[in-house]
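Have a look at the structure below, then the notes.
Excluded from the complex is one protein chain; the other protein chains are retained at their positions.
Per-chain numbering from 1; labels A, B, C and D assigned in written order.
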Amino acid sequence: MSTQDDKAKEVSADGVAGPIILFFILGLAASLVFGWIIFPKLLYSQKKQPIDFNHVLHVEAVEEGCESCHFFREDGSFSGIPKLEQCVDCHEDAQGEDPNEIKFVEEYVANGREVPWLVYARQPDCVFFSHAAHVKKAEMDCGTCHGHIGESEHSRVYEENRITGYSRDIWGKNISGLKKHTWERMKMDDCAECHATKEIGTDVETLPWPINWLPRPYEKQTGNQARVKTVKEACFVCHK
Amino acid sequence: MDSALIPEGVKRCSFGKFALGIIIVGGVLLWGVYAMLLVWLKGLNQTNMNDFYGFALWIWADLGVIALGGGAFFTGLLRYVIGKDELKNIINCAVLIGFICYSSALLILAIDIGQPLRGWFIFWHANVHSMLTEVAFCLSCYFAVLTIEYIPLILENRQLNKVPFFHNLAHNMHEVMAIFAATGAFLSFFHQGSLGGVAGVLYGRPFAVREGIFIWPWTFFLFTWSAAAYGPCFTLFVTRLMEKITGKKLVKQNVINLLAKISGWTMGTYIIAKIIDTWYWAAATAPALGLNLIDFYSNNPFYGIWILIAEIVVCGVIPAAILLTPKGRSNSTLLFTAVSLACIGVLINRWVMVLQVMAVPVMTFENWVMYIPSWQEVATTILPVAYGVILVMISFRYLPIFPQERELNP
Amino acid sequence: MKIGRRSFLSFVVGGAAGTAITPLPWKLTDDSSIWSQNWPWTPVPPDGEYSQSDSVCTLCPGGCGITVRKVDDRVVKIEGMKGHPINDGGLCLMGLSGLQLLYGPTRVKTPLKRVGKRGEGKWEKISWDEAISEVTKKLADIRSNGESHAVGSIVDSESGTVPNLFKRFLTAYGSPNFMTMPSIQDSYGMTLQLMHGVSAQAGFDAENADFILSFGSGIIDGWGSPVRMFKANSAWKANGKKVVQIEPRLSNTAAKSDKWIPIKPGTEAALALGLANVIITNSLDSKKISQSTGFESFKKLVQNEYSTDKVSKITGINSATIVSLAKNFARASKPLAICGKGQGSIPGNLNEFMAVHALNALVGNINEDGGVWAVTETDYIKWPELEMDSVAESGMQKERIDGAGSEYPHAKSLLNRLAEVINSGDGSLEVIFVSGANPLYSMPDSKAMKTAFDSIPFVVSFSSYMDETAGNADLILPNHVYLERYEDVPTLAGLSKPIVGLTRPVVKPQFNTKHVGDVVMLIAKALGGGMADAFPWESYEACLKETLGVKWDVLVKKGFEFNGDKCILEGDFNFYPEAMKSLSNFSPVSVEGSVISYPLILIPYDSIRLANGYIGDPPFAIKAVEDTVLKDKNSCVEINPKTGKELGLTEGRYAFLHTPRGKAKVKVHLYEGIMPGIVALPRGLGHTAYDKYLAGKGCNFNELIGPTEDPVSGLDAAWGIRARLTKV
Amino acid sequence: MFPFSFEWIWDVGHMVFMGGLWYALTIIGLGMTYCILKSVIDTMQGKGGHHH
Partner (left out) sequence: MKEEGKHKKAKKYGMVINLDECTGCGACMVACMAENNVPFKEDESNKLDSIAWMRVYKLTNGKSYPEADICYLPRPCMHCEGDHGHSPCVSVCPATATDYSHETGIVSQIYTRCFGCRYCMGACPYHARYFNWWDPVWPEGSTKYLSPNVSPRMRGVVEKCSFCFHRYQLAMDKAYFEGRTELEEDEYQTSCTQACPAGAITFGDLNNPEHKVHQLAKPDNKHGGRPGNPNVFRLLERLGTNPKVYYMSSREWVRRAGDNYLDNEDFAKNYRR
């Protein structure tokens, strides 16, 4: 056996190195193409919204910006995507010739059927998210998490992860999981970016810690809801 | 038929006999695998565990095999770090047993969790305050070390060793084995201890809680010490058993004597510590919580005071006494009795530290709850035993486990 | 060849290296990790807009106000209505699990016609039109044969619009056989009839009483309006009021009382009369009572027949206890005595009710704070006078099949007699309607009731659920459940302040069901003629609106109408001759069975965690039942450890429980809180119908006991039966 | 598990236990890498193939 191996080694040293490197590169290239281009296409299914919605048009027509349609109810809960009931205020009859408008009025308004909108920002069931805490208390902009959706003229394609069933917006458009803006990803780490690091309105008492250059080990909570930074003990803040 | 694979200069039974043995034990193994699949597919409702018995047979089996497999780390420590060179003649056997025990433990853990696919959370989202995290860390790392210790042994197979790379690898691994062994001993110290800590930190369970040192309860040290004491006994037990089955002397008496003596000393000191711990618990810890010692051993059909006596006296003091006397060590029957009793003793200890902890009522208006494992639990617990037997059979047949075998059986 | 193999290997190595620097492995790991945390088969309840709606619970006669919590059009929770005069936010476990009845698997989803044998469970789904014409045809035939009185109905109570629609229907049709489910209300009603000469129900100002003497009433086991009684009980505790409980078993009520006095079962009336004797003898009675008619003969009766020693012998309570109890009771400033065992589903011995009522009268607490008041019958049902045709008139002339009004002149309905009358051939029915009741389960000797039903050719059930009676019907015309319909809920259960509630459709009907009121009217209209004229309303809702008149708006707005005024018990209390005659003939009700073959006595006990009427326990409620009540598929019987020792039965052993009426396999639970020689079995188990969460669990007490007719009222007075326990 | 996870805290517990874990993993990883590399080199130098 060893003798055969020796022979093979000699052969490879002579003239087979070329093909080996070639095949190595071929394999490398193929996997790169598959991993970066084909895989994302296979991973996500593409779904169209039932109605192509023009945010620009609506934002112009309403007075209070996002909150005109995406408002808080009196119990502090957030309405999310409007119900038919709110749309009907203006869209009892078709306004204009747009086929989407006609489809909306004929299929949904006329039958009193809710539009099965696909929610780009839908979080899994284990997540508790309070719009009130973020928008009312912390006075954050919708765009911080939702981006420039209010400036869109058409509904984007909704991409659903075939394994998890999540919207692609959760992982982010960038398949490598990198993001440039706060609204490009909505995973736990992204929430944690504020909750674990930003000491906005902190209400904690840092325990004595002798070594100043080392990060502080543990912060004792003394206050209440006022702060953003959540330490290890705060799972229930975002989970249910 | 497979003679080319059998180490040079030793005799082995016919292949047919060997294959028959494998098939029989393999049948048992398959039964266990079937039960394991049932548990994985249908969930833990296949067991007789319940909300009172969150830990039961499997965790006992886990603790048990790890204690018995403790021979590997302690013998390794003695051989590579302390430098008891004679032990090289039994270290392979200890490593093999250790490998079997630890791989079994990991397998049982993987069956025992409710969501096996999330098992890796114990690393990824580790809570460093949990004894179980410590267990998982050390257990998996030490298993890696044992694998590293076992690999050269495999590579020493007659055919494999012919491959230059394998030969070199085996050689090079032997060269640095002391570092691995030291790491292993370090890891083992912690995980044997943390397994003890698993019960010891349960301050809500008066049967388990034992006052501690720093962050570790007494059980931490007791478990490490007992594994060091009883683990080698299991190595001796298996060796003796193999000698009986094969009808050959495999290890020289001086090696066995040495290991038995060391084991006797560790066991003797351990049992003293254990008695002190039990006494303190019975006299101080439990009464402070409003409980008498006898409360833990009465009003139920199984857990009587006999179990405490069996663990400490019959399977602790007696084997320690035998192993500590030269006469006892040299008498093969007495020695075998002692190591057998010791193995039973450590298994009883692990049993009570898992199951009796769960059985004892803590709230005054609750009752003792007894538990009988389901067949699926039993089968999955026997599964590693069958797997171990098979691995021992194969290893003994094809690998030079006992370096002295050729010399002792010319 | 060699090059190929090596090239392939290098291709694979290149691929592996490349893959490692693509997102593929990392993203897949992450996604599968997420997948393993949110399994697709675990339901995800959709979120939406939260809203609330007030209504009334009808699962028992308690009449609690409820607030349902909704998410969009789903009801996700039922809670007690805050500020409701009965329950003020609290709610019992049945009320809380009501959604399991609304959405649960036990609903009858569409009209069903039997196709297999009775009770076989083979049904054909039919349309409402078919269903109604089926009934109409049958009824028209019977009526044209002049047999109109052979149609009967069984409903849950006699108050409210729905029972009255049934009554009106039968009257217009020509049948007097309007029957209701029995309860202690019947006995209380008759007591007031005989002692006050009025038709009324007893109401108790329990909250304000300061000494409550309960003759086995399950104050916190579901007696009266349960949540109201819980609240009263808490108020007593908080204000140091005294409760004395008299019964052979340490029930929850007994355990929570200040004093539990075990008594030989069935001798409660004797004790009440004995207490009366002590009170009168010690001149602790109110002055007013001595002026009442017949007081002297009552005095003579109790002094001659109910001396303390004699009562002590009868009841098994020592004399000193009796004397001190009587004195403490009479000396309390607001004493109140109540009776009706357990939850009050068995009317009981009339003398016991009269004796207890006499105790109240003796201490002068009638129409006083903390005393006995009245509950007036609902006054809002003022429908136009019926014009009966000749068939109706001749049908109404006929005697009722159960003998109420004839054999037993004071009784309004004696459903307990129905089975015997039919089974002995003394009477028969052609058609029976059952609405809001489950007599095949909840009537004593339910097996006999089933035999009787088997001989009725046409059984129509209006049940919303597949209960035992529905399961044995020929036709099921499913009603909406209370969360899907409007209906008035007058609450009578012992409340001194009258209250009317309104259930409302908090959700759209989930299935193809119809309001029973609408169905009754549709049948009447289809029958035509005078029948149609008797129901001039367009629909049940129209009828209800018109009936309630001005009340409607209040009810829709608030969910209940309540003015807080107590209702005066009219008619002065007197020991009228008829009552005295009955009392002087009193002897403890003996139970069925011989002492020799049945050395023990079996009594039932009620638990608030077990529904034993029309509604069966929903899954949450049955889950809350203790394992000393129901274990695996067996009911547990409670026996004293002494009895257990005598019989060689230990905790958890299986045993056979024999009574003259039946046999059941039970589990033994040794309980120090029960009198030796007594066996106690929970009521509410042993269903054979409903869903898998309830059916087949435990045994039905009603299969082990038979009714005992009270000699005066004709109502069922059976409080137990003789029994034997044998090892399995 | 890693210091860059937001769940990570620089406290004694993490330093002791995670330190222990990473220490062990490093030893095992480096040790095995060393053995394998050395064996590859040894093999390429022609060692190990002489004893038969």
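Assume a contact is a pair of C-beta atoms (placed from the backbone, for glycine too) under 8 Å apart; a residue touches a chain by one contact, two chains touch by 3 or more.
Since we're looking at a predicted model, the values are computed, not measured.
One chain is not depicted; across the entire complex it touches A, B, C. Shown as candidates are B:L195, B:V357 or B:V378; the residue that touches the absent chain is B:V357. Between the chain not shown and the residues C:R609, C:R683 or C:R724, the one that touches is C:R609.
For the chain missing from the display, the contacting residue among C:G48, C:G294 or C:P711 is C:G48, taking the whole complex into account. As for the chain not pictured, it touches chain B at residues 43-45, 49-55, 112-116, 118-119, 121-122, 125-127, 129-133, 136, 198, 201-206, 287-292, 295, 357-358, 362-366, 369.
Within the complete assembly, residues 37-39, 41-48, 71, 74-80, 87, 89-93, 96-97, 99-100, 102-105, 220, 226-227, 230-231, 233-234, 237-238, 250, 252, 255-256, 260, 262, 510, 608-609, 619-628, 630-633, 640-642, 671-676, 691-693, 697 of chain C touch the chain that is not shown. Although one chain is not shown, part of chain A still touches it, namely residues 72, 74-77, 124-126, 128, 130-133, 136-137, 199, 202-203, 205-206, 220-226, 232-237, 239-240.
In the analysis below, only the chains that are shown with their structure count from here on.
More C-beta pairs in contact connect the chains of B-D than those of the other pair, out of B-C and B-D. Annotation: 26 Å between the Cα-based centres of chain B and chain D. In whole angstrom, the spacing between the mean C-alpha positions of chain A and chain C is 54. Note on chain placement: the centre of chain A and the centre of chain D lie 37 Å apart, centres being C-alpha means.
Counting only residues that touch two or more partner chains, chain C has 32, 37. Residue positions of chain B with contacts to 2 or more other chains are 162, 164. Every residue of chain C that touches chain A in the complex is listed here, in rising order: 2-3, 6-8, 10-19, 21-24, 26-28, 30-32, 34-35, 37-38, 40, 42, 44-45, 47, 49-50.
Only residues 32-33, 36-37 of chain C touch chain B when the two sit together in their complex.
Within the complex, the chain B residues that touch chain C are 115, 117-118.
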